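A single protein chain has been omitted from the complex, and every remaining protein chain is retained in its original position.
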Amino acid sequence: MSGERPVDGPTLTNDPLGVGYREREESITLTPLERQIAEQRGTGVSQADTALAPETELLTLNIGPHHPATHGVLRLLTTLEGEVVREVKPLVGYVHTGIEKNCEDKSYWKVIPLIERMDYAGYYFNALAYCMAVEKLLGIEVPKRAQYLRVIHTELCRIHSHMLWLGTSALDLGAISMFWYCFRERDNVLDLFEMSSGQRMHTRYIQIGGVAEDVPPGFVEKALWFVRQMPSRVDQFADLLDNNEIFLQRMRGVGVCSQERLLELGVTGPLLRATGNPWDLRKAAPYSSYDDFDFQVPVGTTGDNYDRYRVRLAELYESCKIIEQALEGLTEGPWITDDRKVALPPRHELATSMEALIHHFKLVTEGIRVPAGEVYLPIESPRGELGCFVVSDGSSKPARVHMREPSFINLQALSDMVEGEYIADLIATLAMLDPILGGIDR
Amino acid sequence: MNTPSEQSGQPGPGNTLPNAFHVTQPRTPEEFRARQLRARDMLRGDLEGADLEKFVEEAVVTTTLERALNWARSQTVFPMTFGLACCALEMMSIVSARYDVARFGSEAFRASPRQADLIILSGRVSIKMAPVIRRIYDQMLEPKWVIAMGACSSSGGVFSNYAVVQGADKFLPVDVHVPGCPPRPEALIHGIIKLQHKIKGRPDLGWRERYAADGSEEWPYGRAGAPHDVNLEQLIAERRALGSNGSGSNGLGVNGDARNLPLPEAGDA
Partner (left out) sequence: MPDAVGLELIAGELRAEFGDDAVVGTSYHREQACVQVDPSKVIRVLGHLRARAEHPYPFLASLHGCDYLPEAPRLGIHYELLNMRTVDRLRVKVRLDVDYPQIESCVELFPSAEFQEREVFDMFGVVFTGHPDLRRILMPEDYEGYPQRRDFPLGGELVIFTHNEPASPGWYR
């Protein structure tokens, strides 16, 4: 199957969804002021005179917001000509939660649980980006052990996210047994999370200044057992899928988008690396001691769906390598900064030290005060560059928290990937795009 | 025109499902024994003598058909694949090998609301999504149940803000709330078992009246104009008269409602 399917048909008009669609949309969207501006710039006029030739007919198909293949509540307005996709309009916002607004009402610590619920498959990454941004505003150092623990947990979370992606994507493509295998491994990761923090998801383990708790005894051994058996599991997954002719036909040469176009559209992460660009923030701008570890950045060649799948599988091996090195190099020491203005004092000091009690009380009731400033801090999440933008006005609540969610930006590339492909390939491409709707809508 | 069977039960007051099987449970041991003896009469011929007595004592349990139906229903609750947010991941993992909700008969997730009995609201409900959810709920066929999974869909959770509906029971009759953020898969399975108990216990559906939530989109119970509220034969006669003299000519029937379309004459088909 080649990426270039010959498609002959009329060129797309500006108003594919029917005469007056844009007018209808704008009439409910715009306030009078905005409508005035819209009229000045000459849009909002229906383009009915550029109608199609009478023998061709475009079909508008609405997919979602409740559809099992959209990985959440994504809504796609597709315009089809026969079975060929002519235009895709993603409509988002169906799980818009207002987290960014809620963050402005919480003290710095209480933001972490909210932030974790944005991209709900990569919750450690959200918390890490936010905590690192606040640490940068505070100007504090994180101890080595805490940095290693952060790396261990974020890489475990990357495995968790990729397992979720592989299971549900294979389910969309009809390979239901992958779902059970992937969820078995996912449960192994969640057991580790539960061991270190007590929760399966949204653990609030990463804390400003370090991590909330040291890992319990037995964690390192269990994690080592997991990462040593994980590569053989990934081999099994690859064996199951790579010998499946149906899977290969829906992957190879489908959903191709050039590297230049992806860069224009702001796409990062495995989607960009599948085209051969080795842009990975863990290598490019190492944070949290990533330069201590020996790992490689897998890249693809053509940037079709198969490369995206292959790049993510290869990332699983690399993540296992990183975790193994971090577990073996885990040094003894504090797991959170000893700055008492930021971190809670140890429990045993509360009975003996007055200052510890005062600090504890102030931290719990009022929270930490962060000096004024603005920081944008990007890290590499399973889906690309996850940036956290925090504005502080000097009080104990952030003035603005914004997440640059990779899913949100990457979704814009969907229409470039699937236009001219078949509708069934739209599902496969969307699965390989790996959008997390909680991250898109926030 | 399809109508629910009116003849087998007395017409409900509009807020309860029509009860097709008006047989009561045995109230006393004597009544139970009497029914067993009636069952023995039915079995006579297959078995005889002491064998028959022994079989009746050990194996015959009498119940009502409605109870048996509810028991069967409770063991085959088909949930809908309806993931909203974080809780959807835990909802998906209840079908995985470790948790295996197939033990409780709910492993067959259905993508279409027409085939599902249970909608699990797994995640936060935004104000943009709430009308969609209500519409999907209305499309489900009776009997249908709702589980609000997690803090967000139960009460809004931590998200007390402009975008989130503060609890799905603002617009849906929720049967079981499962607490947690997100709940563990075991907790969700516990909720499903609680729902099974509720189904077996024949709950009074009258409290759904406040949501106008009985029936489905095609067949709304408890709404004015629903066929089981009126005398059916009289209605048919009225509409035949209406159709023959040509009034209601807008093609939409009485009051512009498609449900009130005139019935065809008997010889039309």
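A and B label the chains in the order they appear, each numbered from 1.
The criterion applied here is as follows: a residue touches a chain if its C-beta (ideal position, glycine included) is under 8 Å from a C-beta of that chain, and two chains touch if they have at least 3 such contacts.
Bear in mind that the values here come from a model prediction, so they are computed numbers and not experimental data.
Asks: Out of B:Ala85, B:Val101 or B:Ala163, which is the one that touches the chain we can't see?
Replies: B:Ala163
Asks: In the complete assembly, which of A:His67, A:Lys101 or A:Arg184 touches the absent chain?
Replies: Considering the complete complex, A:Lys101 is the one touching the chain left out.
Asks: Can you list, in ascending order, the subunit A residues touching the missing chain?
Replies: Counting over the whole complex, subunit A touches the hidden chain at residues 25-26, 28-29, 33-34, 37-38, 41, 92-93, 96, 98, 100-102, 104-105, 136-137, 139, 263-267, 279, 284-285, 373-376, 378, 385, 387, 389, 391, 399-400, 402, 404, 408-409, 411-412, 441-442.
Asks: For subunit B, which residues reach the chain that was dropped from this view?
Replies: 127-128, 155-156, 159-164, 166-167, 169-170, 210-211
Following the convention adopted for this analysis, only the chains that are shown with their structure count from here on.
Asks: What part of subunit B is in contact with subunit A in the complex they form?
Replies: Listed in rising order, the residues are 81-86, 88-90, 92-93, 96-98, 111, 123-124, 126, 128-129, 132, 136, 158-164, 181-182, 184.
Asks: For the complex, give me every residue of subunit A touching subunit B.
Replies: Where subunit A meets subunit B, its residues are 65-68, 71-73, 93-99, 101-102, 113-114, 117, 120-121, 164, 168, 179-180, 183-184, 186-187, 200-202, 437-438, 441.
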